[in-house]
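So, chain A:
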Amino acid sequence: MGSPIEHGGIEFVVAAYVITWVVLGAMLTRLIGAVRRARTEYQQASKGEFRT
Partner candidate 1 sequence: MAFRDDMRRIRAIVWKDLTTERRSKAGFNSVVSLGVTILVLFGLALGPDAQALRDAAAGALWLAVLFAGVLAFNRSYQVELDGGALEALLLYPGARWAIFAGKLIANLIFVSLMLVIVVAVGLVLFGVRVPAQWPSLLGLMMLGVVGIVALGTFYAAMSSRSRAREVLLPLLLYPMLIPVLLAAMMATKLFLSGDLMNELGTWVSLLGAFDVIFLVATFLAFEYVIEV
Partner candidate 2 sequence: MSRNDTTQFGPPRPAPAWLGWGALLFFLFTQVYAVVTSPADAMMGHLQKILYVHVPSAWVTFAAFGVVLVASIHFLWKEDERADLLAAASAEVGAMFCGLTLIQGMLWGRPTWGVWWSWDARLTSTLVLFLIFVGYLALRSFVEDPHRRGQWSAAVGILGAINVPIVWMSVRWWRTLHQIQSDPREVAPVFLRGWLLNVAAFSLIAVWFIWKRYEAARYERAAEHAAQAAALGGNNG
């Protein structure tokens, strides 16, 4: 192929994994937060305490 492979290039591998894990982790916390908030809202609303 003749592409210019810089041997090693380990920092690209590390970056790819770190970014992947960080993004997945951020999504996870966001989702758990969203579910918790929505569930509380629902429970309050179904008890008739919810007012906006």
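Heads up, the rule we're going with is that a residue touches a chain if its C-beta (ideal position, glycine included) is under 8 Å from a C-beta of that chain, and two chains touch if they have at least 3 such contacts; residues count from 1.
Per the selection procedure, all candidates are chains of the complex that A comes from, given by their letters.
These numbers were taken from a predicted model, which means no experiment stands behind them.
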Q. Any idea which of 1 or 2 touches chain A in this complex?
A. 2
Q | Complex contacts: residues of chain A adjacent to candidate 2 | A | 1, 3-10, 12-13, 15-17, 19-20, 23-24, 27-28, 31-32, 34-35, 37-39, 41-42, 44-48, 50, 52
